[in-house]
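This report refers to the structure that appears directly beneath it.
Let's look at subunit A:
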Amino acid sequence: MRVSLFITCYNDSLFPETGKAVVSLLERLGHEVEFRPKQTCCGQMHWNTGYLREAVPIVRHFVDVYRDAETIVIPSSSCVSMMRDHYLKAAESVGDAHLADEIHALLPRVFEFSEFLVKKLGLEDVGASYPHKVTYHASCHSERSLHLGDIPIRLLKNVRGLDLLPIQNIEECCGFGGTFAIKNADVSSAMLADKVRSVLNTGAEVCTAVDNSCLMHLYGSLHRQRTFVRTAHIAEILASGGDHASQSEAGRQ
Partner candidate 1 sequence: MSDSSAARAAILESIRTSLGAQSTPAQIAEEYAALPRDYKRSSTLDSSALLDLFQNRLEEYDAGVYRTTSAQIAATIAGIVESRKRHSLAIPEGVPTAWLPQEIRFEDATSFDAYRLDAVEGVLTGCTVAIAETGSMVLQNATAQGPRILSLVPDYHLCVVFADQVVETVPEAFERLRATDSVPTTFISGPSATADIEMTRIKGVHGPRFLDVVLVL
Partner candidate 2 sequence: MSATSPQWSARDFPTAAKDLLADSQIRKNVQHATNVIQAKRAKVVGELTDWGELREDGAQIRAHTLKHLDHYLAQFEGNCTRAGGQVHWARDAAEANQIILDLLQQHAAKEVIKIKTMTSEEIGLNKYLEAAGIRPYETDLAELIIQLGRDKPSHFVVPALHKNRQQVREIFERELHLPGLGDRPEDLATAARTYLREKFLRIKIAISGGNFMIADTGGVCIVESEGNGRMCLTLPDVLISLIGIEKVVPSFKDLEVFLQTLPRSATGERMNPYNSTWSGVHPGDGPKEFHVVLLDNGRSPILADKEARQTLQCIRCGACLNACPVYHQTGGHAYESVYAGPIGAILTPQLHSMKEGRSLPYASSLCGACYEVCPVKINIPEVLIHLRGKVVREDQETLSGKLGLWNIGMQAAAFLFADSRRFALAQQAGQIGQKVLVSKNGFIEWLPLMLGGWSQTRDLRAMPAQSFREWWAKEKAPHLGNGGPPHVSTSGSNASPAARQPAESKPAKESRDV
């Protein structure tokens, strides 16, 4: 399959290793990955902060870049939810019926990364190995917009050596919320403190999620507090140690 990677603006700038992991894993699984250098951002930051008018050209830009893409994979559930929940509204807000039609046509080809693996490719075991204690935080958009449910957990359970530790209040917000973390910094910090406590209580070495935005937020505090807990996007875990026997097994046709 030919997969178009939309890396997202913040992964591009801050978390290139996530993108590399996505590329590495998809290629390991035999897919062709393309990167369209014209891509920028999904428009979520503007939209969610209330800069609705300003978000529309960014939405249009995304559609321009990906109009003809076969399959678009995005390692960020919140950007996918921006597209699924708000793109049509953005088009409608400027009365652009043509853009709305294009969005309609495009959305069925847009996948969040873990969703792509499980729902589109039908995989739960991607042959990874990652011998660490890991806990999984269900980000808000993955849980309540994309309804990923246990998709990421199923993927993690199939990783060799990975010890998945359950976390309390798995689906409660970490307090990031984009510009919320700045506009309501104190409340956001209090929410974060609760989440960090839950993470530390698991005894995990690594906290993972399908969104680097939450992980950046969590790690901001984990690092400030000088804990030894790290964060890693789920793609980085799934791309790890791809030489496992069963993966080679699966690879033989």
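For this structure, a couple of remarks:
Throughout what follows, a contact is a pair of C-beta atoms (placed from the backbone, for glycine too) under 8 Å apart; a residue touches a chain by one contact, two chains touch by 3 or more; residues count from 1.
If you want to know what made the cut, all candidates are chains of the complex that A comes from, given by their letters.
All values reported here derive from a predicted model rather than from experimental measurement.
Looking at 1 or 2, the chain of this complex that touches subunit A is the one numbered 2.
Across the interface of their complex, candidate 2 is touched by residues 1-2, 4, 7, 9, 11-21, 23-25, 27-41, 43, 45-55, 57-58, 61, 65, 85-86, 89, 121-123, 130, 132, 140-141, 143-145, 171-173, 175-178, 180-194, 205-206, 216-217, 219-221, 223-224, 230, 232, 235-237, 239-243, 248, 250-253 of subunit A.
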